[in-house]
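With one protein chain withheld, the remaining protein chains of the complex are depicted in position.
Then we have chain A:
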Amino acid sequence: MGIIKSENLIFEYIRRDEEGNVEAINRAVNGVNLDIKQGDFVAILGHNGSGKSTLAKHLNAILRPTEGDLWIDGHDAKDLNKLWDIRKTAGMVFQNPDNQIIATVVEEDVGFGPENLGIPTAEIWERVDKALKSVNMLKYRKHSPNKLSGGQKQRVAIAGIVAMQPKCIVLDEPTAMLDPNGRKEVIDTITRLNREEKVTVILITHYMEEVIGADQIYVMDQGSVVMQGTPKEIFSRVWELKKYRLDVPQVTLLAEELRNSGLQLPEGILTIDELVDEICQLY
């Protein structure tokens, strides 16, 4: 069994009036089946309101399934007693770094998580060292987080999760508020964590360019998974993606336009180098 596995996962937001009568039921996740292998880099795409974030919040038990089954590293997500085991397995990083940083010094912020897990002090500092090194922020350890750039703050937030040594990190639009440089820093960091430390990464994003290196992509619409495959497979289906309010990387779109105009390019070109090579061969 993979580290994350779900069968027919359903979640409903139930709105009640003042007397507690049910006013409306909104099914945000509708029959999702996931099977994510340990060490994979998985991306979840989908338009605003497609159910991505609701799904993500199940992965570290912020929300619990209304129906269906979900296992995180073998722990049943419906079992309240497994709450802390699940949260230790899957750490979560959110969109706005300012909402996730609580301490006045970087290293104390990173130490907050392991401290709450009851780790001995000496080991906490070892973990803080290692975590800050892995996000390339060691030299800022004594700095105040509010003087950092957006990308640096987000990397501190990631270090805070890394210090808890989870097997899996879930990132919900971690780059939405960052400038191009900050975006690159964050994506490079999580790619390295995935490749070198074998952490399972689940990345939710609206930037198509950020997921071309993923092992698997899930596309969501109206609470269900509507497309699944490798980046090459997914981004070859330009018009289907547009139907779900999504897009393809600019490189892929340009290749597609050129193909439609008669150039014999292959489908699913994802990187600048690939496109340049293919064009050079034709010329």
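Keep in mind that, in the parts below, a contact is a pair of C-beta atoms (placed from the backbone, for glycine too) under 8 Å apart; a residue touches a chain by one contact, two chains touch by 3 or more; residues count from 1.
By definition in this document, contacts and distances are computed from a predicted model.
Between the names "Aminopeptidase YsdC", "3-methyl-2-oxobutanoate dehydrogenase (2-methylpropanoyl-transferring)", "Tryptophan synthase beta chain" or "Energy-coupling factor transporter ATP-binding protein EcfA2", the one given in UniProt for the chain missing from this structure view is "Energy-coupling factor transporter ATP-binding protein EcfA2".
Annotation: of A:101, A:178 or A:214, A:178 touches the absent chain (contact as defined above). Against the chain not displayed here, chain A makes contact via residues 46-50, 95, 149-151, 173, 176-182, 206, 208-209, 242, 245-247, 249-251, 253-254, 257-258, 261, 263, 272-273, 275-276, 279-280, 282-283.
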